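Every protein chain except one is present and positioned as in the full complex.
Let's look at chain A:
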Amino acid sequence: MADSGVTEGPDKKDDMQFDRAKSEGKELTKEEKQRLRKEKKQQKKNKEKKDDKASQESEKEKKPLGSAAPASQPPTQSTTQKAPSAVPAPAPVSVPASEAPVLADKPAKSKAELKAERRARQEAERASKQGKKGETGQQAATSKPKAPPNELQPVVKRLPEHIQVDNPDVLKKLAKKLERQQIPGHIADKQIPLRMDYGYKVSLFSHLHQYSRKAPLTQQVSIPSTVIHPAVVRLGLQYSQGIVTGSNARSVALLHAFKQVIRDYTTPPNEELSRDLVNKLKPYISFLNQCRPLSASMGNAIKYIKKEISNIPSQCKEEEAKSKLLNCIECYINEKIILAAKAIAKSAIEKISDGDVILIYGCSSLVNHILCEAFEKSRKFRVIVVDSRPRLEGREALRRLVQKGISCTYVLISAVSYVLPEVSKVFLGAHALLANGYVMSRVGTSQIALVAKAFNVPVLVCCETYKFCERVQTDSFVSNELDDPDDLIVTRKGKTHLKDWQEVPSLGLLNLVYDVTPPDFVDLVITDLGLGMIPCTSVPVVLRVKNVDQ
């Protein structure tokens, strides 16, 4: 129906349509009623959009979170109102399909005339509404003009939920959001469960989640789960138990799981693939977020998939669309991860000379790849692998390098001032590069960069461009991930000192996952996309150029 393009349903239009209905007979009243219902739905949607914008602006003005609470209530109210209206909506949708052939008997000219009239009226109303919206925008202190994509994007972001755990309203909103994200028609208890925090949280980090590995989210999900695709459930379990770690591995696993989802997807009748598939993916993403907070690389991958899905033209057949999507995902993995690694290795090998002693930290797939490539090109060097508790990821890197035949030394991070005098270069991997030049990586990276700087050893960070992200951060507190605190417990010589740490009220264990390295500790960033080697501070330039290209 043409009504789907309506932005606002003005009252004048309703009156005109009512008059028309009365004049044109009884059959049209049902159609009019459906149209009216649809317009009302649109109105509510736009009202919600306006409320969201108003709440975003109020948060942007840095009002205390208390004012955001009443602002967040209207969106939840309007969405709950929408939910019951969404249920009867599918029922009448099927009715116009049967009505349309009946209408065809009626004089076609009058229908086209009416359509043209309605279109003209809609344009007029839309123009006046834009003007009004401009006024209300100004009233809320900041106006946001709709900018073309290659100019500066307005930075209106709602604060992500995962760094507002200490705000009870945000938690309530998250619970409601998880309730909403269910396939309509299913019973209410088959929803994505909310994962509970575990243990005593250090006061400095009370705004972050802290989960226990012994209580995975999948215990609360029924078997078989009809809401969540089994590939996604498996992926969530792999994330939360630490079986799949490392930002490249997690992104690739995510993309493979989504490929499986797309293969098994069938468009329900009267829905468009481009919209319905995106809606299907939303509960999966919430589920994965609950299992383990999404990484920056996963976030960029999801954005790309959503964009590709919504760009599918509506007249595309389902099989064609699906194969196109699968192809897109394959291309993404190939370009952004595999080919990028090759390009980065090529640039990085120029920096490795014979006789070098290279220090690496933890297990970065990219750095391991570079070292293996350099070894195959017969560079003579040796590697010092630095590792840290409790993850001890360096042992994995050690195994891979020793298998290739590279001579390695292994120390813990507290011994790094002992080994650094003999090191010629430090190679570090990154989890994300932030827009202010800071490097977000595994906890301990900033420490190694600091000590290397003190000993005047060059620090090189290797990172693919798909991990560049637009966030800014200056310290490791505001946005981080807290891992299971029980990992710190260790038994030495039969004694476990921290065994009963929960019972002691003033004792807390802190298991951080990430930290940020300031750009003055990093000498060089090696990346792909033909850029080769750039300084840390050029990250926002790369982001901007990438956005313009896309």
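As a working rule, contacts are C-beta pairs under 8 Å (C-beta built on N, C-alpha and C of every residue); 3 or more make two chains touch, one makes a residue touch a chain; residues count from 1.
The rule we apply is simple: contacts and distances are computed from a predicted model.
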From the names "glutathione transferase", "BRCA1-associated ATM activator 1 isoform X2", "Translation initiation factor eIF2B subunit beta" or "Serine/threonine protein phosphatase 2A regulatory subunit", which one matches the UniProt record for the unseen chain? "Translation initiation factor eIF2B subunit beta"
Looking beyond the chains shown, say which of A:402, A:531 or A:545 touches the absent one. A:402
Contact partner of the left-out chain, one of A:175, A:204 or A:243: A:204
Just one of A:128, A:414 or A:547 touches the chain that is missing; which is it? A:414
Touching the hidden chain in the complete assembly: which of A:316, A:498 or A:534 does that? A:498
For chain A, enumerate the residues touching the unshown chain of the complex. 202-204, 388-390, 395, 398-399, 402, 407-419, 442-444, 446-447, 450-451, 454, 475-477, 488, 490, 492-493, 497-498, 501, 504, 506-512, 515
